[in-house]
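Working notes for the structure below.
One protein chain is absent from this view; the other protein chains keep their places.
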């Protein structure tokens, strides 16, 4: 076991707006790392997607979140000047955040009973990358 | 002093929407840990609450934040499909975030002069848990 472990995983999204549950992929890397106690840091090198924790039991929760985010921040406002037309996705990325940390104990990521780790796609479909750093401690 | 320290504290909320200042409880665990320099990681195993830093001097700040969050994301929209009816609380949790880290120096959490650490209840009253991991470094 090294004290640090770095991997990048790919996640293919297939809709314009989507929550993708990546909990199992992240836990698999924690297991690969051999770290029993420490932290797991997730980072997206993207500016129109996010990372968040939320309910993974009822898929309606994530669709309701996306619906409300779009009602608040989309469509692009007439005064928006970014020519690509995806300013709402950039806004949603900064609101949800492109980083997330997790606590590792006994080799497992701590999560609540109905809680999952989601990549939130706001401007898909695309191939996204998630960088995962695992530190013992 | 170990290099890592993990505790869970309970926080009882008594309203549907509420900011609870947990700064003193978090500092107490940092003091218990004996860590003089390091980081303090807070995690909520819940999906309808959050963790945030904001002003702790004028309590009107937190009530104004809750009022505006509700004006933007509540009540549930007619198209919401999550049957529990608390989708706004899930949305607010992802906007504010269920994790928060703090820097420890000289045994103290770094905070601005009017800054406190808040658990933000969006679907109370409930008993909430905050997991606190403290790492030296």
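Per-chain numbering from 1; labels A and B assigned in written order.
Heads up, the rule we're going with is that a residue touches a chain if its C-beta (ideal position, glycine included) is under 8 Å from a C-beta of that chain, and two chains touch if they have at least 3 such contacts.
Keep in mind it's a predicted model, so treat the numbers as computed, not measured.
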Residue among B:6, B:28 or B:53 that touches the chain left out of view: B:53
Contacting the left-out chain in the complete assembly, out of B:26, B:44, B:95 or B:130: B:95
Interface residues of chain B (partner: the chain not displayed): 37-39, 52-55, 58, 60-61, 63-65, 67-69, 71-72, 95-97, 100-103, 105, 110-115, 120, 137
Contact set of chain A toward the excluded chain (per top definition): 3-4, 6, 41, 43-47, 72-73, 76-77, 79-84, 87-88, 90-91, 93-95, 97-99, 101, 131, 133, 135-137
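Please note the rule applied: only the chains that are shown with their structure count from here on.
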Centroid distance [mean C-alpha coordinates] between chain B and chain A, Å: 20
